[in-house]
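Here it is, the structure in full.
All protein chains but one are shown at their positions in the complex.
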Amino acid sequence: MERFKLDALNAATSVEFVTALANIFEYSPWIADAAAAGRPYATLAELRDAMMAVIEKASSEDRMKLIRSHPDLANKTQRAAGLTADSTSEQDGAGLDRLSSNEFILFEQSNNAYKAKFGFPFILCVKRHTKDSILDAFRRRLKNSAAEEEQAAVAEIGRIATLRLAQQVVSRDELPVFGHLSTHVLDSHAGKPAAGVEVQLVELSRHGESRTIVKTVTDQDGRTGRSLVHGRPVPMGTYELRFKTAAYYTKLGVALSDPPFLDTIPIQFSIAEPEARYHVPLLMTPWSYSTYRGS
Amino acid sequence: MERFKLDALNAATSVEFVTALANIFEYSPWIADAAAAGRPYATLAELRDAMMAVIEKASSEDRMKLIRSHPDLANKTQRAAGLTADSTSEQDGAGLDRLSSNEFILFEQSNNAYKAKFGFPFILCVKRHTKDSILDAFRRRLKNSAAEEEQAAVAEIGRIATLRLAQQVVSRDELPVFGHLSTHVLDSHAGKPAAGVEVQLVELSRHGESRTIVKTVTDQDGRTGRSLVHGRPVPMGTYELRFKTAAYYTKLGVALSDPPFLDTIPIQFSIAEPEARYHVPLLMTPWSYSTYRGS
Amino acid sequence: MERFKLDALNAATSVEFVTALANIFEYSPWIADAAAAGRPYATLAELRDAMMAVIEKASSEDRMKLIRSHPDLANKTQRAAGLTADSTSEQDGAGLDRLSSNEFILFEQSNNAYKAKFGFPFILCVKRHTKDSILDAFRRRLKNSAAEEEQAAVAEIGRIATLRLAQQVVSRDELPVFGHLSTHVLDSHAGKPAAGVEVQLVELSRHGESRTIVKTVTDQDGRTGRSLVHGRPVPMGTYELRFKTAAYYTKLGVALSDPPFLDTIPIQFSIAEPEARYHVPLLMTPWSYSTYRGS
Partner (left out) sequence: MERFKLDALNAATSVEFVTALANIFEYSPWIADAAAAGRPYATLAELRDAMMAVIEKASSEDRMKLIRSHPDLANKTQRAAGLTADSTSEQDGAGLDRLSSNEFILFEQSNNAYKAKFGFPFILCVKRHTKDSILDAFRRRLKNSAAEEEQAAVAEIGRIATLRLAQQVVSRDELPVFGHLSTHVLDSHAGKPAAGVEVQLVELSRHGESRTIVKTVTDQDGRTGRSLVHGRPVPMGTYELRFKTAAYYTKLGVALSDPPFLDTIPIQFSIAEPEARYHVPLLMTPWSYSTYRGS
């Protein structure tokens, strides 16, 4: 995707500015339009705050129109009719295009219950979520009052816009939208990093199938390079890291029992803050291991 | 089941002795018959060794007859015709009465390949095995020569007999047939045993469904009472202990993230020696844990 | 020492009863005398409570006389004149007969400050203390009011009496006066208990010399037998367990760096509750270790 430079946007005509940022807010170029007057913006954060201020100051009707411009989550009818390209890729990332029939029913029931209660679509920044955490959010937010829920919707719209700005506009400041999830395997039997260990990151699912996110091998320092989920928030949800311990020790010639006491080591953990740093190391011997939230 | 006393067996008539021990070896009372003359036996171990010596000294034909007296594993046809009561309960313990269709095919193929190669049934002390480890044993033993396999069969018959003697005859000595598998949960956040933690022991299966063996709760000392699998060998195979960590800390009022970083902690391990002592403790905080093969 | 049976004391004459228990409270047979009338006592705990009730109900003068019957701690002059045999052995156990000159000065200053403020000797159940924790107690209790301190003295007299009763009288109930301090060495490199590891327990001292309390070797199960400090409270204070790790691995033929990364592993910890259970295990490899308060 071509990325705009903040400086260029500051120098552009109003029309160019609005065209460039038209879909930062779903089908709502009027927000960019109102923000054009406030230029120049020194940082991306300032631009984002100015756009959000437009929404805060808008009439109740305009705010509701903005909310209604958003698609239902996982609504196959709407999908056929077409979402913005951004919405489609965001929803696919969370696995909403691969729902089990069980999950599909849960999403449909949740969507329907939500629309029946509030009369507008459920809005969530899905890049920060897994299928499970979306269903959790439905459950929690269905208890809200209409006023609370309008506020919640605007907050999520802000998160979506922040992510889109971070992707589409280059600036000297960086919006804090990227999470970090890494691991590190230490071989305490040999007293050194464990190189060549197969590692898998699996997103667990309560109602559908778990799916492998990353399959990799540790390097000479026992690490797996950059963040396992990089260039984006790490979706809230439950994961399992799986380490092929016995295969590693067998390759080294370490004598193991048959079958080995530890073969694949699973570490289950949940991400609660998609923009935070999660380091989940494994210290292991053929007979013991430990893990912790590191830094 | 009524248990005989070794002293009583020593004092009994030959007929009584043979009747009592007729099925220590599947449908082969002649072994007890030959061992009757060697009485008195000071210990159960001596009696067992004497019976095994009868087999060693028997003619090749008699030994093969003994081998052929054993049922095929998981052969539904034979099951209808009737095994000894002991064989039936031993095979059910390993889950052979609850095979998935996938597993059923694997067992049938293995049985057929084995009989085709060796001409006699595959004998294994199933009380020491899970479905997975039985399939592993098939694979390994199918590579044997006929002579090696005859020896392997006799060794397994000895293991079966040892277990039956331990169950049916009371003596001052105990045959080492019981395994031990225990856990212990330490709460390193509070510096004391973790009481009231839900723990599940699950037997994992490569080709069928995993099944829960034990569901329990830790006591005041963080333990689960006696061995999780007691009064028998711990079947060779792969298991998972699952600890409900977040539920425990929530009950204590410890603040956790939402969702909690650690919710259910799974520990996967394999049993290689069914009569050995396996202690698999968990040291945990809401943010870290470790485990090891303890004692 | 000959131990009396509670049943015998219940059946004895008053004079025999008082003679037997005369020194449960330092030079104060009147307490036993008053408690004789309450017989029979079903348990040792009842007898102890009855004796303590005598003190509670005594006149203020009698209570103060009891307090004054106790020796100064570490007062060499009084020592020459003679304490009861019990007091002498209790004070020696805490190392009060081996004070450094620095410590001697601190004890003398504390004693003098205490007597100057309160006019009666500082009473402490020294079997529950080390030199360091006695000096800590002086510091803390010197801030008390006279009334608080009279109460504190009676509480300590109760602890001393409880210990003496537990030692001198046999009953079906046991007074909870024994502490427990144990260790356990697991070799996570080999996946089994570490047998033959040299272990030392050292009492650390802030003002004098540290002293070795126990020097032992782990058994086949990686343990050191009964409690490292047994048959008594574990004195409050700071300790160090020292494990000869490199020597153990060298004996096993495990290759280590030169010098070994870990040679002697020191674990420093403090006892706050002399009657509690302290289990301080060591899980080790040549390159890592962990410890925790276990159970």
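Think of it as A, B and C in the order they're written, each chain with its own count starting at 1.
Quick note on the criterion: a contact is a pair of C-beta atoms (placed from the backbone, for glycine too) under 8 Å apart; a residue touches a chain by one contact, two chains touch by 3 or more.
The model shown is predicted, which means the values in this text are computed figures rather than measured ones.
Across the whole complex, the hidden chain's contacts among the shown chains comprise A, B, C. One of A:D221, A:E240 or A:D263 touches the chain omitted from the figure, and that residue is A:D221. Residue positions on chain B in contact with the hidden chain: 188-192, 261, 283, 285-288, 290, in rising order.
Residues of chain C in contact with the chain left out of this view: 133, 136, 236-238, 257-266, 268-270, 272-273, 283, 287-293.
The set of chain A residues touching the chain not shown comprises 184, 186, 188, 191-193, 221-222, 283, 290, 292-295.
The definition used in the following text is that only the chains that are shown with their structure count from here on.
Residue numbering shows that chain B and chain C use the same positions for more than half of their mutual interface. Computed centre separation for the pair chain B/chain C is 48 angstrom, with centres defined by C-alpha atoms. Chain A and chain C have Cα centroids lying 58 Å from one another.
Shown for chain B are the residues in touch with two or more other chains, namely 283, 290, 292-293.
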